[in-house]
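Notes to accompany the following structure.
Complex shown without one protein chain; remaining protein chains in place.
All chains are identified by letter, namely A and B, in their written order; residue positions are counted from 1 within each chain.
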Amino acid sequence: MAPKVEGPWARFRSEFAESRLAMAGLLVLVAILAIGILAPVISPQNPYDLAQLDVMDSKLAPGEKSAAGGTYWLGTDDQGRDMLSGIFYGLRISLGVGIASTVFALAIGLVFGLVAAYFGGWVDTLIMRIVDIQLSFPAILIALILLAVLGQGVDKIVIALVTVQWAYYARTVRSSALVERQKEYVEAARVLALGQARVVFRHLLPNCLPPLIVVATVQVAHAIALEATLSFLGLGLPITEPSLGLLISNGFQYLLSGKYWISFYPGVALLLTIMAINLVADQLRDILNPRLRK
Amino acid sequence: MLAYAIRRFGQSVFVLVLMSFLVFIGVYAIGDPIELLVNPQADEVERVRAAAALGLDRPFLAQYWVFLKGAASGDLGRSFVYNEPALTLILDKLPATIELAFVAMVMAIGLGIPLGLLAGLKPDSFIGRAIMAGSILGFSLPTFWVGLVLIMVFSVQLGWLPSNGRGETMMVAGLPVSFLTADGLAHLAMPAVNLALFKLSLLIRLTRAGTREAVLQDYVKFARAKGLSQGRVIGVHVLKNILIPIVTVIGLELGSVIAFAIVTESIFAWPGSGKLLIDSINQLDRPVIVAYLLVIVTLFIVINFVVDVLYSLLDPRVRLGGAAASH
Partner (left out) sequence: MLRTLRLALAALAILGLPAAATAKEREVSIGLQAAITSMDPHYHNLSPNNSMMLHVFEPLIKRDDNQKLIPGLATSWKALDDLSWEFKLRKNVRFHDGSPFTVDDVVFTLGRVPNVPNSPSSFATFTKPIVDVKVVDPHTIVFKTAKPHVLLPSDLASVMIVSKLHGEKAVTSDYNSGKAAIGTGPYKFAEYVPNQRVTLRANYGYWGGEEPWDKVTFKTLSNPAARVAALLSGDVQMIETVPTADIGKLSKDAKYALVDKVSNRVIYVHLNQRTDTPPPFVTGKDGKPLQSNPFKDARVRKALSMAINRDAIADRVMEKRAVPAAQLLPDVFFGTSKKLKPAKHDPEGAKKLLAQAGYPNGFAMTVHGTNNRYINDDKIAQAIAQFYTRIGVDTKVETMPANVYFTRATKGEFGYMLLGWGTESGEQGSSLRSLLATYDAAKGMGVTNRARYSNAELDGLIAQAMSTIDDKKREALIQKAAEIAMNDTALIPIHYEVSTWATMKSHRYTPRTDQYTLAMGLKPAK
């Protein structure tokens, strides 16, 4: 049998499993990731291939048959796109966009926020004024400029989202780091003449993380929703390659008309995804937070 | 303090100039306003005339210079579309947006902090988990979608609330406000909820996280051991510990609510400045876009200044302006 001394990984596992809600979230998340990765294999249709769509099959209700004989279990959208396949492929794009933009924005924001807080003075001033400018620039204007200059595409949307979000992190990190910087352990590290990078990343960073993780997990969802909003404003992804957000915003106009499935099912998929991410992240944060160690 | 304020003011002027230049470049990059303003049936002569009338025939830098000269004397230019001073247009619309943002923020804070505290103090209880799970709903669905569902339920199905517009207003200190009249409140309810949902969730989560940490820290344990009442422990010690990240986010979100209530305003036809901004962007009405963003930056600068001052009040360890001199 297992010895009494547990490795850190085993302890992590048992701590995580303490919450059944988190385990459920993890299960859903794994399933969703699997669907996203396997989308091309398991989808009845390639919703991005215009040759496979038929506008004569458009707006069919869930369960109706296509002209060619197949069944659309979740109905079709206004182009005759199978909603089920659309959701599988859309998950892939939405998750990719949400996670990529959050990771990049977080990394950039973290570095600038820490540097601003640690060095203070004109460095701080410069960074924070850039942050001010950035935060006042509406996402729609940034997306529009990028669209005009770079054209349309998934990578451009990620750039737009990172541009919109990094400043947000920078400010959050800076405020936590300002407090931490004054604490004894940073002073001590400084007195010990440890390298500055080491002080910043080994000492300041871990202690600024908890509020940041809260913001970041929420922001993955926010990034996905923001992408949906940009699509809603006509600035998102190419319409022939819809993400979940784009599916929802396309279906949005059918909400009042009773053709609920065009935006309802993608909405459910989005909701499940975001819930799962957050349930898992909540538990992770509680486990990893050094200050919550009992 | 005064020196700090003056230095901050100097920086702000620099921010405003840089910002206006960036917006100029941005709008220039998006497209040519003449394409959108001039009637498509018009001929070349008319296009040239319109470009000249709006000052768009000059080189880019010359146009910016004209703007700067005007701005120095307080004139931010005239709307291409409305032929009204851009600043007047914005200031006419801004109170409606600020009111909406303010009500939404009050809702978010009024509900978010207590719920977050509750969830943080009883993290393993059913109620604690329910609050956390519920808060996820608040940011999972896009604002425009939630907005329309609200309209479907409360205006179309139940017929309780009006679907659009601002309703009756009352003048308070020279500004029209709608939350003092019943009609105004009815109009305000749905857009404010729509706008508050995301902030509410974020606040619940931040408060809970901060609370959980705080209750485990020595000074809170100590205060409890001293026999201080639960209310006092929470009110003074716990809350104080969690306020810094919360104040930051409130500052950020208040700004972003004011600036980017675009979607909510367009769904509910709320006559605020967000709708003006998006229409101006759609029409490439550059003077309005520039003036609007300058107003918003100014607002941000003020909010951030207040937030920084609040930091130093909340936590004496934070010195204003950072500890530049020390290294």
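The rule we apply is simple: a contact is a pair of C-beta atoms (placed from the backbone, for glycine too) under 8 Å apart; a residue touches a chain by one contact, two chains touch by 3 or more.
This is a predicted model, so every value here is computed, not measured.
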item	value
Of B:64, B:82, B:102 or B:305, the one touching the omitted chain in the full complex	B:82
Option from A:40, A:195 or A:238 whose C-beta touches the chain left out	A:238
Missing-partner contacts on chain B, residue numbers	30-33, 35-46, 49-50, 53-54, 78, 80-84, 89, 92-93, 107, 111, 148, 151-152, 155-156, 159-160, 162-165, 182-183, 185-186, 189, 266-269, 271, 275-276, 279, 281-284
For chain A, residues in touch with the removed chain	50-51, 53-56, 58-59, 78-79, 144, 147-148, 151-152, 233-235, 238-240, 252-259
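Methods note: only the chains that are shown with their structure count from here on.
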item	value
Inter-chain centre distance, chain A versus chain B - centres from mean C-alpha coordinates, in Å	22
Chain B-facing residues of chain A, complex	21, 116-117, 119-122, 124-125, 128-129, 132-133, 135-141, 144-145, 148-149, 168, 171-172, 175-176, 178-179, 181-183, 210-211, 214-215, 218, 221-222, 225, 228-229, 232-233, 245, 248-249, 252, 255-256, 263, 267, 270-271, 274-275, 278-279, 282, 285-286, 289, 291-292, 294
List of chain B residues in touch with chain A within their complex	11, 14-15, 18-19, 22-23, 26, 29-31, 123, 129, 132-133, 136-137, 139-145, 148-149, 152, 156, 198, 201-202, 205-206, 209-210, 212-213, 216-217, 244-245, 247-249, 252, 255-256, 259-260, 262-263, 277-278, 281, 289, 293, 296-297, 300-301, 304, 311, 315, 317-318, 321-327
